[in-house]
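Next up is a structure, given as structure tokens.
All protein chains of the complex are present and in place, except for one that has been dropped.
Entry: chain A
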Amino acid sequence: MNNQQRSFFFNVDWVTVLIYLALCVIGWFNIHAAVYDEDHRSMLDFDTQYGKQFIFIISALVIGTVILLLESRFLSALAPAFYVVTVLLLVVVLVAGHNVGGNQAWIDMGGGFRLQPSEFAKFATCLLLARYLSATNVKVTDPKSFLIAGGIILLPMMLIKLQPDDGSTLVFCSLILVLYREGLSVYFLIVIGLLATLFVSALLVNVWYIIIVLVALAALLLFLFGKNRKFVTGLIIGLVLAIGFVFCVKPLYFHGLKPHQRVRIDEVLGLTKDLRGVGYNQNQSKIAIGSGRVWGKGYLQGTQTKYSFVPEQSTDFIFCTVGEEWGFAGSVVVMGLYLFLLLRIVMIAERQRAPFSRIYGYGVASIIFCHVVINIAMAIGYMPVIGIPLPFISYGGSSLWSFTVLLFILLKLDSNRMGMNYA
């Protein structure tokens, strides 16, 4: 009995738990600051968002504890079931979901609480991906396995895209890092990076300049490594494809994207400047963060957030409150905690004996990383406005719980790392 009790918590990585708690508490205080008003001073006023967030945190801790008490092998075994249920929920939400701000992403649970299936799709997908890739006969380098793995990621991604929730859709893309870790060719990453660069450049400068640069680059490569015929062929095909892509960018941009997405991208790229309209939110967010200077304005002293110049202050733009009230010092602490957490997760993943645990760990890291980068980049005007929560900090039960589940499953797997091999 005693031995059994010990095994639940003994091997838990307490450092990660502490970082997790720190981020939750930072989130709670900043939500309080973001929605603070004189009439509701108490941090535990349950009519307010910070009051509710307190409940969310407590319940998240309960959920975390419950996960730690589970049998590890359930997680692997039930992965397909989780996945199926989430996919079904994603279908249900499209049919009978609650529409908030144009996104049909919520299922009403009654009592003012709503469930966001896309949040749970993240760990369900991670689990199934881990389970699939950890099978002995599966190699990412094998096209069939690659396609199946890609399919596991793409199915929920497409359903979420239909809501349409661009932010969460983008998050699933980050799972490419998991595939990379498990052997996906580095060229995938390079090609993705290249395509992204070409896309942005094609929007910013004249297409012909890009083509000149591409041809010059190809000529240089040919001159340097042009001895291998295969290389030459590959280079020429690559060049033709790249030029073709460049010509497709504008039509894609103007026909493939919705106007509201387009104007947001235009604003970030500086193609338009509309500080009262499209650019208003981001500009106010930048002002809020920038006005914090080194040490910030102090707790509850942020004027930008308190007087609602910044939209979605407690959710997507919660980092404004951090930046404004705690300054660059606060930014460093929060970003430092995230980086520390990410590197810790990588470390945890790599110390697993079981590939399932390792792959899952990379999934967790990728998803958290993607959220952090997109959210902060958006808040400081490096990316178009995409609604995506800041992990553990943003207001919202679904988001907090799903990140908790995501992280604590890893902790559970980790605490069992010396145990059986699930492969």
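By definition in this document, a residue touches a chain if its C-beta (ideal position, glycine included) is under 8 Å from a C-beta of that chain, and two chains touch if they have at least 3 such contacts; residues count from 1.
Please note the rule applied: contacts and distances are computed from a predicted model.
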Choices "Penicillin-binding protein 2", "Metallophosphoesterase", "Circularly permuted type 2 ATP-grasp protein" or "DMSO reductase anchor subunit" - which one is the UniProt name of the chain not shown: "Penicillin-binding protein 2"
Residue in contact with the excluded chain [from A:I376, A:I393 or A:L413]: A:I376
Which of A:G102, A:G151 or A:G183 contacts the chain that the document leaves out: A:G183
Residues of chain A (touch criterion as defined above) contacting the omitted chain: 177, 180-183, 284, 286-294, 303-304, 306-309, 323-324, 327-328, 331-332, 335, 338-339, 342-343, 346, 349-350, 355, 358, 362, 365, 369, 372-373, 376-377, 380, 382
